[in-house]
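Missing here: one protein chain of the complex. Every other protein chain is in place.
The block that comes next holds chain A.
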Amino acid sequence: MNIWKFVSGMSVLAMSSLPAFAETPQQLLAGYVAEAAQATPGFSPSAERGRQFYLQRHAVTDRQQGCFSCHTDNPLAPGQHVTTSKSIEPLAPVAGSERFTRAAKSEKWFRRNCKEVIGRECSAGEKADLLHFLLAEAAR
């Protein structure tokens, strides 16, 4: 049994009432999965699709060609802002990380970065795939 399915079942109710108060990356993932399933019944997140999305060279802009431009090829590694050189904490939600622990913050960065890097907002399915991939990497 996939752990995310268990978590998903546990947290969908909470997500539907208080989406801004998701506490864990697993709960956030469950919320994105539930949202994606509304558009695509039976949707199941894929770490492989997430990996491809993360590494894809979208090349909408020269400077920020993909997630990796700032977050590096390895989401477990610290990154660096490609314009300002400011260091960036690893994107993957490893133990002790604050990554993906606040729905509003997660949404803010998806909104900004998706528009910049792929030229449009990301779908719930894309967010679910990406987060599933990041969680899988963090669990390695």
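Criterion: contacts are C-beta pairs under 8 Å (C-beta built on N, C-alpha and C of every residue); 3 or more make two chains touch, one makes a residue touch a chain; residues count from 1.
Following the convention adopted for this analysis, contacts and distances are computed from a predicted model.
Student: Looking at what's absent rather than what's present, what does UniProt name the missing chain, "Electron transfer flavoprotein small subunit", "2-oxoacid:ferredoxin oxidoreductase, beta subunit", "Mono/diheme cytochrome c family protein" or "RNA polymerase sigma-70 factor"?
Tutor: Going by UniProt, the chain not displayed is called "Mono/diheme cytochrome c family protein".
Student: Mind listing the chain A residues that contact the chain we can't see here?
Tutor: Residues touching the hidden chain, for chain A, are 61, 63, 81, 83-86, 104, 108, 111-113, 115-116.
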